[in-house]
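Every protein chain of the complex appears in place save one, which is left out.
Let's turn to chain A:
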Amino acid sequence: MSYEILGISVLWIFLYGYLIVASIDFGAGFFSYYSFITGRKHLVHNIIERYLSPVWEVTNVFLIFFMVGIIGFFPDTSYYYGTALLIPGSVAIILLALRGSYYAFSNYGSKDNKFYMFLYGATGLLIPASLSTVLTISEGGFVIEKNGKVEFLFGELLRSPYSWAVVLLSLVSVLYISSMFLTYYAAKAQDRKALEVVRGYALGWSFPTILASLLVFFAINGHNPLHFQRMLDLAWMFVASFLCFLTAVFLIWKRRGYSWAFLLVMLQFAFAFFGYGASHLPYILYPYITLYHNFTSDAMALSLVIAFIAGLLLLVPSLALLMRLFLFNASYVQGTTSKKG
């Protein structure tokens, strides 16, 4: 396998990781606030807090990892995307900053501060929308290079049906992934009442998600037919994704196999996300950056790969420990061990 493919695969895996953990996080923030204003906080707040508290910092790292990695492997991305994304990027930073800090403020500082919870919940829905513009831009048509200057066509982005389809998909899938995870987690915690509430969310958000996915699928055809053609070549992946979706929803509907259901949700998004990614290649930013023309030097690629492997050797056991202590520890999940100091 060439360094280029290896590099982009590693990055794509991390972006997928971010997609899953961040969706759980963003959605949970929204549900937490929503249950608070609808007076059902006592039902679901506990499971949300028990899961999120030890992991909120880790979520952010997936994103930074992807950012730094893509600049390292493909330095030209920082030039094009950096120039183009000043506004959506800054908005995303501000939202992330508000969300991250107000999470800590409301959880460790002033508990039950309505304003803090509102900021935390509302930003959770806006961040996916602002981050998804990067994927939209990567399809081409929104960035042009004139006289050696990169220009970003903001108006085009606002007028494009494709960009709105992506925003819609990011919104509903965040709520879908998150509620599916919370359903699994509530079942594990044997919290019947919470389970009923979040199961309702999960079923409610499942069909909007699949509709939005179809919308994006066809919107790509209108925006970048070449990409759509390549997606059709990988049609089996999208079919597999759809089958995973159907089985997952069926299991939740039948109230059984909650852990399988969440695994299938992860597979559903894995198939769709990697199918999308693979068909996007060789372009990273259509048509300016490809995998092969703007790759970093071999020396740097090699050292990054070595650093990556060394890093994984450190991270995987640590993450396993984190999961064992909090996610898969029955007494912690059920809330019988002591909490923070």
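In the analysis below, contacts are C-beta pairs under 8 Å (C-beta built on N, C-alpha and C of every residue); 3 or more make two chains touch, one makes a residue touch a chain; residues count from 1.
Please note the rule applied: contacts and distances are computed from a predicted model.
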Protein name, per the UniProt record, of whichever chain is missing from view ("Cytochrome ubiquinol oxidase subunit I", "Na+ H+ antiporter subunit F", "Light-independent protochlorophyllide reductase subunit N" or "Acetyl-CoA decarbonylase/synthase complex subunit delta"): "Cytochrome ubiquinol oxidase subunit I"
Selected from A:Y16, A:F65 or A:Y201 as touching the chain missing from the view: A:F65
Of A:A122, A:I144, A:A278 or A:L315, the one touching the omitted chain in the full complex: A:L315
Missing-partner contacts on chain A, residue numbers: 53-58, 60-61, 63-65, 67-69, 71-73, 75-76, 78-83, 85-87, 89-90, 92-94, 96-105, 108-110, 149-150, 152, 296-297, 299-300, 303-304, 307-308, 310-311, 314-315, 318-319, 321-322, 325-326, 337-341
